[in-house]
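In what follows, a single structure is set out as structure tokens and then discussed.
With one protein chain removed, the remaining protein chains of the complex are shown where they sit.
Moving on, here comes chain A:
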Amino acid sequence: MTEALILEARGLTMRFGGVTAVDGVDLKVRPGELRCLIGPNGAGKSTFFKMLSGQLRPSAGDVVFKGISLVGLPASRIARLGIGIKTQVPSVFNGLTVAAGVTLAARRSLPPMLARARTDETLARIGIGRLRDRLVGELAHGQRQLVELAMVLAPQPDLVLLDEPAAGMTADEVSRLADLVVELTRSSAVIIVEHDMQFIRRIARDVTVFNCGRVLAEGPAGQVLADQRVKDVYLGKEAA
């Protein structure tokens, strides 16, 4: 594989006191790749995301994004380098309108006029144009997920991290989200954490399975999901 990597994690480790939440994880992501992270609750997926986005500083290991080491950089700097994250619990500006929040996201890299245009474009792309003047705090959970997604996509990041984006969405919304995620890979690399297997099967090309803070299996979706160890983990049998 000679193609350049957009993201490479090497031996990434996060310890909280005596608990090792993420234990020496290696991950390589190419530009435009769509990678799914799956694994049972507590496997370390969200912690891994938090290290990539700068919310947590790794205890050990390194993450290199577009040739720059992210370890120790503040979250805002990492975002400016081109990583956008949609967190597990929607992290939005409840007191602002949908349009104001998305414009704020777009405005970081664009002058006012272009930021407004980008906002309209992004809201239309995600299909929440009709919500533009609503206060985010008044919306349903699934809609707030979409608003957060709009804020993440508005600056057009090179790498998008999505932590359980389909949670709390209606079947319709999930279907639209799947199309959107696939379309997204035309401009960005995407890493997505999701429990919804239907969703995974629909979008996934490559899957990485986390268990107990380590990578249990990695490879094309069909092959990995058929792996007995992966089935054991999901069915609750002790894999080790």
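Heads up, the rule we're going with is that contacts are C-beta pairs under 8 Å (C-beta built on N, C-alpha and C of every residue); 3 or more make two chains touch, one makes a residue touch a chain; residues count from 1.
In the analysis below, contacts and distances are computed from a predicted model.
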item: Absent chain [UniProt protein name; select from "VWFA domain-containing protein", "4Fe-4S dicluster containing protein", "Thiamine pyrophosphate-dependent enzyme" or "Branched-chain amino acid ABC transporter permease"]; value: "Branched-chain amino acid ABC transporter permease"
item: Residue among A:71, A:104 or A:167 touching the omitted chain; value: A:104
item: Which residue of A:21, A:123, A:151 or A:184 touches the chain not shown here; value: A:151
item: Residue numbers in chain A that touch the chain omitted from display; value: 53-55, 74-77, 79-80, 84-85, 87, 91-96, 100-101, 104-105, 107-109, 112, 151, 155
